[in-house]
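Mind having a look at this structure? Questions to follow.
All protein chains but one are shown in place.
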Amino acid sequence: MQLGMIGLGKMGGNMKLRLEKAGHQVVGYDRNPEVADVGSLAELVEALEAPRAVWVMVPAGEATRSTVAELAELLGEGDIVVDGGNSRFTDDAVNAQALGLHGIGYIDAGVSGGVWGLTEGYALMVGGAEADVQRLQPVFDALKPEGEHGFVHAGGVGAGHYAKMVHNGIEYAMMQAYAEGYELLQASEYVDNVPAIFKSWREGTVIRSWLLDLMDRALEADPELAHIKGYVEDSGEGRWTVDEGIRLRVPLPAITESLFARFTSRQEDSPAMKAVAALRNQFGGHAVKSE
Amino acid sequence: MQLGMIGLGKMGGNMKLRLEKAGHQVVGYDRNPEVADVGSLAELVEALEAPRAVWVMVPAGEATRSTVAELAELLGEGDIVVDGGNSRFTDDAVNAQALGLHGIGYIDAGVSGGVWGLTEGYALMVGGAEADVQRLQPVFDALKPEGEHGFVHAGGVGAGHYAKMVHNGIEYAMMQAYAEGYELLQASEYVDNVPAIFKSWREGTVIRSWLLDLMDRALEADPELAHIKGYVEDSGEGRWTVDEGIRLRVPLPAITESLFARFTSRQEDSPAMKAVAALRNQFGGHAVKSE
Amino acid sequence: MQLGMIGLGKMGGNMKLRLEKAGHQVVGYDRNPEVADVGSLAELVEALEAPRAVWVMVPAGEATRSTVAELAELLGEGDIVVDGGNSRFTDDAVNAQALGLHGIGYIDAGVSGGVWGLTEGYALMVGGAEADVQRLQPVFDALKPEGEHGFVHAGGVGAGHYAKMVHNGIEYAMMQAYAEGYELLQASEYVDNVPAIFKSWREGTVIRSWLLDLMDRALEADPELAHIKGYVEDSGEGRWTVDEGIRLRVPLPAITESLFARFTSRQEDSPAMKAVAALRNQFGGHAVKSE
Partner (left out) sequence: MQLGMIGLGKMGGNMKLRLEKAGHQVVGYDRNPEVADVGSLAELVEALEAPRAVWVMVPAGEATRSTVAELAELLGEGDIVVDGGNSRFTDDAVNAQALGLHGIGYIDAGVSGGVWGLTEGYALMVGGAEADVQRLQPVFDALKPEGEHGFVHAGGVGAGHYAKMVHNGIEYAMMQAYAEGYELLQASEYVDNVPAIFKSWREGTVIRSWLLDLMDRALEADPELAHIKGYVEDSGEGRWTVDEGIRLRVPLPAITESLFARFTSRQEDSPAMKAVAALRNQFGGHAVKSE
């Protein structure tokens, strides 16, 4: 089928390629004219036959919100917009309502796969009305991995980004799990070859996983991770996951501690630890390190 | 090659089958005469040709220690004992020394695979002298999965159980990661079908893993886990992992919180939470629930 | 000076008494006519001489918001409203703006003290314009404890509730600290008399505090806390504190784990622990407990 794709970066560009390889016709728009098929959103809309389907793959937040707002003016009755970015699920109801006023359908799609998606497929978690999802199914089928899994219609509008958010929360804690094991092995005098241990775990163990395969790749490239700083960004889903745990009174200790470890990794010095050092100095005369 | 196997339970019995299927000759001993090939450890030793290799697969702790002590008396120069149980790595140096006095070699083998090992192979992490490990390599090769991974000689005596201990610590936090995600999805009004979401994650996602496949199986059998109580035992490796984190000053928040969640799951009521309730009542007149 | 007090429950009623004891004239309104001096907010406003000061001490959330909205209509230029409830700091800017349209000033006051405040004084953390705070200073001085501490003008509108929120977050973790120590002592075979240990800690130790004094009182009344269930509510400030940690990227492990322990204390069974039990059963054949 025919699809408009807005945003042709690392993710959107590769998704366009995967769709075209599957026989779909994708009209792409990007602020960078070198990669775009058309020069504006208006031209994109003109290039598509009604009822149109447009996939928005731009940064979450303001960029997505303004793109959706512009599409609300350009598209019309019976068209569908898919937000495939890492938007917060709370944005989806707002987007759906704004588009709905013009008779435009809305699907939120959480997309996992990163740089590997082009070849291995993108796992998709989508939310929206059943009829809208069915109309886009050929697109989802082309994007998803070839096996029987990798796609779910998780519920109404917002459910796709919600499921993707939880996916990323789990991801945080899984990465932290491997990372803690790595640090402990590194620190121990009992084992000789930490990369070899991780490599061996790739088959037959309870903890085998795709992330473990990637850990092995990383350790092959740099066995002591000597060239990488222990500084870790977070892109939002982890924070939103914890916020949801708080809202719903669900204890999330492993996910939350994984998020806090990232916060800490980005601090030059810890104000909290300054306070503890100051207190120890006050009551015990314990020496402090000066800045 | 020829091997003695002591302990023919869920693990040892299946390992014997896998070894025999690979053409090895395994003489098995168990306290249960119905599954044993010989009637005593002495008979087991007699039935093997020197230099002998004996694999101990009995419960960690006292059972393993007393078996090793008995073997020290029965075996002789050039024989090798493998402890394949979930022993604490600190036992290994003791065992190795006791056996070494008699010229008997010692290998500690961490074994992962559980009920799936018979068909999929057992991941092995071994510690010991290079020559000893080489002599047992045919046995390791038969037990391990068929691919290129699943075996590591992790270092000297103790390294095998150490690597297995860390493996299990990681496992605790990975399971907790999925479990937290599960609880959050269950609690949320945004998604419709939690088992379908987990199933979809099996391909194309960052969090795909063997444990996730098993989570899908569990949810297929009981979509709301209605027949399972939230009560979780621990077999020791998690506790030892945290003890090692403390000893080596390695922060292990995700693994430790996963262990604490298990402790809490086994409490009828929490003394700590009684204390917090009592304090709130004292300062704020907040109502308490009576036992 | 003269003050209107809205809400004469456990907190508001005692604060009125303390203010009157200090020579202030307090006109009280409550939905319960038996404790009220006047029959409506309108009568309250009439009973006060301009410029008026009205202290709102009703439940946080809808009750406070509707009271403030009503006061915006009844009061006028130069009057001041104080919100002394446990409102979320984000409500304060909204309240201040609504009142400001009518020329009415606004102060948010975090109040600590609970059932002890009448005799020991109420610690006050206030936010608002300097001139407004100065006008209410006689009221603050009467409410606060007699010593040199117990009052702070923490910043502009919202700062008072913000400081109180952080106060409560700290309180959560302090209570958890004592509670964990209590549980460990209870569990240990090394000590004989846990209440006596807590009592001894009241003087000379690093951990002496008012909460410790209360812990001693609680253990005097019920040495094994046998009549109290380990079920702990939370009133919001802990959740808001963690939300702020997430927003500001401040790691708050002790406070957050204290909050999660409360969530867990209120669960009949843990969905997350069901999932872990199910996983262990899948890979290891470990027995599960049935519901």
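Labels for the chains are A, B and C, by order of writing; each one numbers its residues from 1.
The rule is simple: a residue touches a chain if its C-beta (ideal position, glycine included) is under 8 Å from a C-beta of that chain, and two chains touch if they have at least 3 such contacts.
All of these numbers come straight from a predicted model, not from anything done at the bench.
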Chains in view touching the one left out: A, B, C
Listed residues A:Ile104, A:Met215 or A:Val250, member touching the removed chain: A:Met215
Among A:Gly7, A:Gly155 or A:Pro253, the residue in touch with the chain that has been omitted: A:Pro253
Residue among C:Gly100, C:Pro138, C:Gly155 or C:Gly284 touching the omitted chain: C:Gly155
Positions on chain C contacted by the hidden chain, ascending: 89, 112-114, 117, 120-125, 127, 144-145, 147-156, 158-159, 162-163, 166-174, 176-178, 180-181, 183-185, 187-188, 190-193, 196-197, 199-212, 241, 244-245, 248-255, 257-258, 260-261
Chain B residues that touch the omitted chain in the full complex: 206, 239, 242-243, 246-247, 249-253, 256-257, 259-261, 263-264, 266, 272, 283
Touch list for chain A against the chain that is not drawn: 10, 114-116, 175-176, 178-180, 182-183, 186-187, 210-211, 214-215, 217-219, 222, 225-233, 253, 257, 261-262, 264-265, 269-286, 288-291
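In this section, only the chains that are shown with their structure count from here on.
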Copies chain B and chain A - interface residue numbers shared by over half, same or different: same
Farthest chain relative to chain A (centres taken as mean CA coordinates): C
Innermost chain by mean C-alpha position: A
Chain B-chain C separation of Cα centroids, rounded to whole Å: 47
Intercentroid distance (Cα basis), chain C paired with chain A, Å: 38
Inter-centroid spacing, chain B versus chain A (mean Cα positions, whole Å): 33
Where chain A touches two or more other chains, by residue: 206, 249-253, 257, 260-261
